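Heads up, one of the protein chains got dropped from this complex, but the rest are sitting where they should.
== chain A ==
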Amino acid sequence: MPMSGSAEKPKKVEISEGGAIPKKDDVGLFTAWRVAFVGAISIIIALVYFKPEPYFDIIKFLPDGIYVTFKVTIASILLSLVFGLIAGLGRISQNMFINGIASLYVEIIRGIPLLVQLFYIYFALGKFVKLPAEVCAIIAMSICYGAYMAEIFRAGIDAIPKGQTEAARSLGMTSSQTTKHVILPQAVKTILPPVGNEFIALLKDSSLVSILAVSDLLRRGREYASESFDYFETYTMVALIYLVITLILSKLVGIMEDKISDDE
């Protein structure tokens, strides 16, 4: 009958898509991260230095696109977190109506490819409301990733032992006080790694918005290439820049995770 002498620990949520996040204890991945990062930076520098024609011209042309990629990514991340939290809480709600709506949202959105959603919001719904391409891109990405995040939030909250809720409620805390003070602060720890993965996946998927004539990194590359016909050189540079950005982002997510798990 005696259980272990210590308090119940929340289970780990294991959902993984997108880039791997380097952790200190994973030596192999950590080294791979270094090799890839240093390698990519070195190649960029070498290309620009030894063959400024066309590489230096390309790299001067791309920053506007990097800026747009960042803008779309960050706006989509923030908005998808909001959608994800609302839908995730909806998915565990006892209220059948709220639960139904949230579940429907998640099921529908997860069943439609992001590229189709982008087309749908920009071209199909564009028939009724004409919004700027960038706004449509952010809305589509947020709705899509919000559904993924919702599942992560739901899983993270589900992983908190039921006893935590019971203890809080037995002290007279309301359901929302319990969520705010007891459940979410604990869920953040289990949620952060998979959410970090989603950030990285979202950054990469943001290249899809180039199809809506949003001048992101990929689109700028395409514009340069179609005028100069330097397809190989341009897309090599674009790929290297995506790689560097993704590696930096995964590093940041890794640092953030370490901080949170040390926080005790």
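Please note the rule applied: a residue touches a chain if its C-beta (ideal position, glycine included) is under 8 Å from a C-beta of that chain, and two chains touch if they have at least 3 such contacts; residues count from 1.
Convention: contacts and distances are computed from a predicted model.
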item: Name under which UniProt lists the unshown chain, selected from "SAM-dependent methyltransferase", "Amino acid ABC transporter ATP-binding protein", "Isoquinoline 1-oxidoreductase, beta subunit" or "ABC transmembrane type-1 domain-containing protein"; value: "Amino acid ABC transporter ATP-binding protein"
item: Per the touch definition above, residue among A:Val182, A:Val195, A:Val209 or A:Ile241 touching the missing chain; value: A:Val182
item: Per the touch definition above, residue among A:Val48, A:Met173 or A:Ile211 touching the missing chain; value: A:Met173
item: Given A:Gln164, A:Ser207 or A:Ser228, the one touching the chain that is not displayed; value: A:Gln164
item: Absent chain, residues of chain A that touch it; value: 1-9, 161, 163-164, 166-174, 177, 181-182, 185-186, 264
